[in-house]
Structure formats: structure tokens, C-alpha cells
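Encoded as C-alpha cells, the structure appears first; notes follow it.
Missing here: one protein chain of the complex. Every other protein chain is in place.
Naming follows writing order (A and B), and every chain is counted from residue 1.
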């Protein structure tokens, strides 16, 4: 950890009204009174590990060296699932070993340890709230300079979520929606580099819909269903000032196919006002 | 900027679950590691510029000199709309030039610049997320002491929302509801100074309702529909321990008329238990 002031972020599915997050903040500030505590979110759907992983994937890379991220979406709390900490690109992560850190751990050079040293956790560890009793205190100790390798042994078998794959053929790339955001944008797992120029985007499960690629929302007409490269570098399906999720009645898991634009015209073009069930 | 520690506030319509706000916080802390980052809100309705402007109008004046407010409700991101920064009353604001800063920019002595200097934004600016790539880094630079006039040229034609006007006649003042708050209070654009003593409040679109002015909720009976001067100095319509918005089936845009109290009696008095559709 550099001499930058300690910064700890929180990402949970706890909401805030029950006081669980408040307790975690207290534990952190008690151990590291100078820590900045920044909320990433507490609005992950209860138990939605993939949703938490996606939120983290969108945000972590922009944080400063030395930042400690506490990530708790933990339906298996109290089971034999391990608690882990990771060092990736000069940042630190603590979380249950359930796939929540998947996108982070896939980075080259990640160091992952199982948290086993009792001196970094609360004296009494409850069976139901490791956010407060394990992850918050470990994060606070990392933020004040403890070494990650003091926490426990290095492991190489951390749990990773099975990520949906992208299929590349001669004339198309097929992937799927991995996240629906607050605006109803459908974020896919198709990387910008996999999208040909003048692409057209279709949906195997919505055979009558095809959409054009634009560079920015402003190129679309109000209410038009479009595709574009989103802010983290993946293909997104969107409606300008509207919700693509609502328009397509779609969410996580919907198949998305990107073909060459000269292939266009085989289906109906989904223009302004087109609504598909 | 004074020697006070750097403080940055955030006001967006992003929610938190998608990681967009987390990314912005990371960008700010990376540039200005000692910055306090305080959330104003991320719960503005998607694309609701007027709602964001109202939230900012309610809060900004209470912040300290040197505070930098990052405000992002930005349905036009990626279009030709400008990015602006403003210095008002020793505080700073960065936002899309779409009216979000309206109430702030109407303050005497506001200095407004178009953000055009590339060295204050991220190296790569996405087409869809200027909160992370433009507004967060510019705010972080202002928080650590950059001068607002270094950001770009001064402009005098920033976009302002068309604010609803108040009509003053010999015997009444007419305005409208500009905001419904979480408690169902209907906040109007009628200034305290425009409200006569012993006023009675009526609604042209609800001809059978009239309400009396009180000084405080406690003067009302439980469930009574009343009017009072709210905490930012404007007339509000409220129900003690209930929702005026629900009671009147009303929200932003509803006309409100304030007449002299001796004019009372022309309509039915809306007392406890009265419910209007």
C-alpha cells in the first residue's frame, strides 16, 4: 500500500435499511479511523452473485492503487465456502469464494489467498454475517497496510462463475446479454473488437427484429432500437431515451448475433415505433 | 480553492447497482486521493433533468466554499451538447449543458465555461459515459486546485430550463407544483414572500378543494390537507403524516392558487378525511 490515504469501497446486496452496512462501516472505521469509505452499491439483488460480479467488473479498474474493495453477496454464509482476498493490479479485494470476484481474478497476475488467520477478523464471528465479522475487518487491516500474504495461504482454485462464451463463425459472432442496466440497456459479452464494421444485430429468439449499429445514442432517432459499443467496451442493445429490456421483453441470457451489414434485409428492420413482444 | 480538504459531491440518475457510480468514484479518488466523496443522490428518475435540477436547488447552497458538485443526468450524452463547469458563490459545478444547473446558474455572479481542454478529461472518452470520462476527472482536478478558467472558454449562453412562472394579480398568486418529494409533499414555485397572511390555497384543476395555511405540520390534524412554507422557502401542500400527492392525485405541473383568506368559503373546505380523486 502506498502512502495514499486508505480508501475502502463497499459492494453488497444488503440494502441499507437494516443497519448491516452501517455495522460494516463502523467496524472499518474502528480499525482504520482515517479510511475513506465509499459505497459502490448495496442494491445488488439479494443473492445475485453474477449481478455483483458484473457491477464490480464495471467499476474496479478505475480505482486507485491501494484501494480495498469489500464485496459481499454471500448466500452461502455459514457453509464451508472459503473467505478470500486478492491482490490485482495494486488493488485489493475481499469476498466470499463464490465467484463474486470472477472478472477480477481473471486478470493476469492476480494473487489470491484464503483468509485463515484469526487475528484479522472479529473476536467472535457470527454464522450469518461475515460482512461485518470477516470481510470488513480484513479490509480495514489491508487498508492500513497489512500484507495480503499474512491473511492466509495462497490458493489457485478460487471459484469462478461459468461465463457465457462467444461463438465466432465466418460471418457472425454470437453471444448473449449478461446484464440489464437501470436504463434498460442490454449489455452483452461481445467485445468491441469482435464487432465488424457495418454490423447488423439480430436475436435468434426474436426472429423479426434486427437493429443497426450506431456510434452514439445521438445518431439514433428518439425511441429507436439500436446497438452500440458501451462504456466498458462491449456491445449493448439500447433504445434512445427508452428501455431495450422493455422493448424486447428481454434480459440476462438472451442470445445476440452480430452479422455483417451486407447481410441486412433478411428480417424486418426494427425502426422507431416497432415493438416486439 | 481554499485549504479546506477537497470535497466532491455526486448527483446522478445512475442508480448504483450497475457500477457506473463506482467507476466515477474511482476516477475521482485516483486523481485526488484525499477527496471526500459525498453522495447527494443517484436516484433521480432516468433522464429527469428537471428532477435533478430541483434536487440540486434544494441542497447546493448549504455546502462549503470549494465544494465541487458533479451533476450527471445526461440523456443527450454523445450528441453535440456541451460539457460545462461553473463557479458560483465559491462552489464549483460540472455537468452536461442541458439545464441541469439551471437554478445554480441563475445566481448573480455565476462564471460558466465550456469544458474543452482535453488534458482534464480521460485519455479515451467514451460516447456513452461522460460521467466517468469527463465530469468526474474535471471535478477531481477542480477539487485539487485547477482554475475553472483553465477548463475552456467562458460562455454566456448555457442552456436553462424554462421555469414555470408565477402570476401575481390583485387578489391572488398563481403558480404550480414543481416537485413531489418522498413524503408526498407538493412543492410549488410560489415564494414565501408572495404568500399573503391568512391565505387560502386552491387548485384550479380540483375545484372543490381548498386548504388553509399553517406554520408547521403540528398545527394540522392528523391526515389534514394543509399548505405551509417549506424548508427552502416555497409554498408546499402537504398532508400531516400522509401524502398530499396521493390525496390530490397530483404531481409536477398541477396549478396552485393562493388567495386571501377573507376570500375563503367559496369552495368546500378540505378537512380531515376529505379525499379528492
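Descriptive notes on the structure:
Quick note on the criterion: a residue touches a chain if its C-beta (ideal position, glycine included) is under 8 Å from a C-beta of that chain, and two chains touch if they have at least 3 such contacts.
Quick caveat: nothing in here was measured; it's all calculated off a predicted structure.
Only one of A:4, A:29 or A:110 touches the chain withheld from this view, namely A:29. Note on the undisplayed chain: of the listed residues A:18, A:90, A:171 or A:246, the one touching it is A:18.
In the full complex, chain A makes contact with the omitted chain through residues 13-27, 29-30, 33-34, 36-37, 39, 46-47, 75-80, 126-129, 132-133.
One chain of the complex is left out; on chain B, the residues touching it are 4-5, 7, 9, 11, 36, 38-45, 51, 54-64, 67, 179, 181-183, 215-219, 228-231, 236, 241.
Quick note on the criterion: only the chains that are shown with their structure count from here on.
Taking each chain's centre as the mean of its C-alpha atoms, chain A lies 31 Å from chain B.
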